[in-house]
Structure formats: structure tokens, C-alpha cells
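Just one protein chain is left out here, and the rest sit where they should.
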Amino acid sequence: ESAHEFESQKNTLTHKLQEAETKSQTLEAQLGDLEQHLESSQQESEAFRKSLRSLLELLDTKIFELTELRDTLAKLIEGSS
Amino acid sequence: ESAHEFESQKNTLTHKLQEAETKSQTLEAQLGDLEQHLESSQQESEAFRKSLRSLLELLDTKIFELTELRDTLAKLIEGSS
Amino acid sequence: ESAHEFESQKNTLTHKLQEAETKSQTLEAQLGDLEQHLESSQQESEAFRKSLRSLLELLDTKIFELTELRDTLAKLIEGSS
Partner (left out) sequence: ESAHEFESQKNTLTHKLQEAETKSQTLEAQLGDLEQHLESSQQESEAFRKSLRSLLELLDTKIFELTELRDTLAKLIEGSS
């Protein structure tokens, strides 16, 4: 092969390598963004579930208080007979 | 005693007897009214208590349904983790 | 009429009068009992209704608190979307 031909092949390979590395960098950036998005999504989801658990405890309290009220009413009805 | 005196005593007694009998009749009428009032009062009270018992059963149902809702929420929260 | 006859009539009337007065006293006592019974019955009824009104206020509070819980849940669901 001639020196000119070798030079041409080297340039083509160098160019392809640069393109491949640029693509890798773009993909790595996208991956980083997505991981961050997923993490913040999981944190929101965890905070949401924590709020729901507080609500569940409050609901338990309200059901308990309604049950006490129900017992008071039952005693009143029986006591007045 | 003279016949006149006897007559006078008899009249007085007859008058008192009439008054006493009138009084008895009035009292019997009052007693009858009061008994009727008391009876209708007891019937109202019984009907009232019966309505309250229906309400108590309804309240029981509502508490049961709220408890089911609470269990569904608890399962949702656990299932989403 | 003879004095003996007068005496007999007087005795009969006096006896009937005593019976009528005894009856009145018995009726008055019954009436008094019944009035007292009715009065205590009304006091109990009033106390009962007062207790029910307290219960009603408590139920109002519980419904209000459940409504607040409901609003919190609605905001959580909307905020998490």
C-alpha cells in the first residue's frame, strides 16, 4: 500500500473513534440524567407513602373514636330502657 | 234531739257525701288522664329507643365500612413499596 | 219518722261519707305517686336527650375531622401526579 492510502485509512479510523467517543459521552450523560430522575422519583414516592401512612394512622384514630361514640350511644340506649 | 235537728244533720251529711263523691269522680278522671299520658309517653319513649337502635346498627355498618376502606388503604401503601 | 229510724239513716250516711273520704285519700295518693313518677320520667328523658345532644356534637366533630382527612388525601393524590 502507498503511504497516501495508509494516511487516508488512519484519518477515517480517527474520525470514527471520535464519533464513537462522543456518542458514549452523550449516552453517559443521558444515563446520569435518567438515574437522577429515577432517584428523585423514588424519593417523592417514599415521601408520598410516608404521608399516606400518617393519614392511615389518623384514620385509625378516627375509627377508634367513632367506635367509642358508638359504645356510648349503645350504653345510653340500654340505660334509658 | 228534736226532729228538726235530726233533719238538719241528715241534710248536712247528704251534702258532704255528694261533695266527697264529686271529688272522687274528679280525681278518678285526673288519674285516668295521667295514666293515659304516661302510657303514650312510654310508647313514644319505646319508639324513640327503637329508632336509636336502628341508628346504632347503621353506625356499626358505617364503622365496619370505614375499617374496610382503612384496610384497603393499608394494603395499597404496603403493595406500592 | 221515729227517732230510731233517724238514727239509722244518720249512721248509714256517716259510714258512706267515711268510705267516700277514704276513697278520695287513696286516689289523691295514687295521683301524687303518678305525678312524681311522670316528673322523674321527664327528668330522665331530658337527661337522656341532653346526653344525645353531646353525642351529636361529638359526631359532628368526627365528621369534620374525617372531611379534613379526606381533603388531605385529595391534595396528596393531586400533588403526587
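Note that the chains take the letters A, B and C in the order they are written out, and that residue 1 is the start of every chain.
Basically, contacts are C-beta pairs under 8 Å (C-beta built on N, C-alpha and C of every residue); 3 or more make two chains touch, one makes a residue touch a chain.
Treat the numbers as computed from the prediction; the structure is a model and nothing was measured.
Touching residues on subunit B toward the chain that is not drawn are 44, 48, 51-52, 55, 58-59, 62, 65-66, 69, 72-73, 76, 80.
Along subunit C, the points of touch with the absent chain fall at residues 45, 49, 52-53, 55-56, 59-60, 62-63, 66-67, 69-70, 73-74, 76-77, 80-81. In the full complex, subunit A makes contact with the omitted chain through residues 1, 3, 6, 9-10, 13-14, 16-17, 20-21, 23-24, 27-28, 30-31, 34-35, 37-38, 41, 45, 52.
We adopt the following convention: only the chains that are shown with their structure count from here on.
With centres taken as mean Cα positions, subunit C sits 6 Å from subunit B.
Shared interface positions of subunit B, i.e. residues touching 2 or more other chains, are given as 45, 52.
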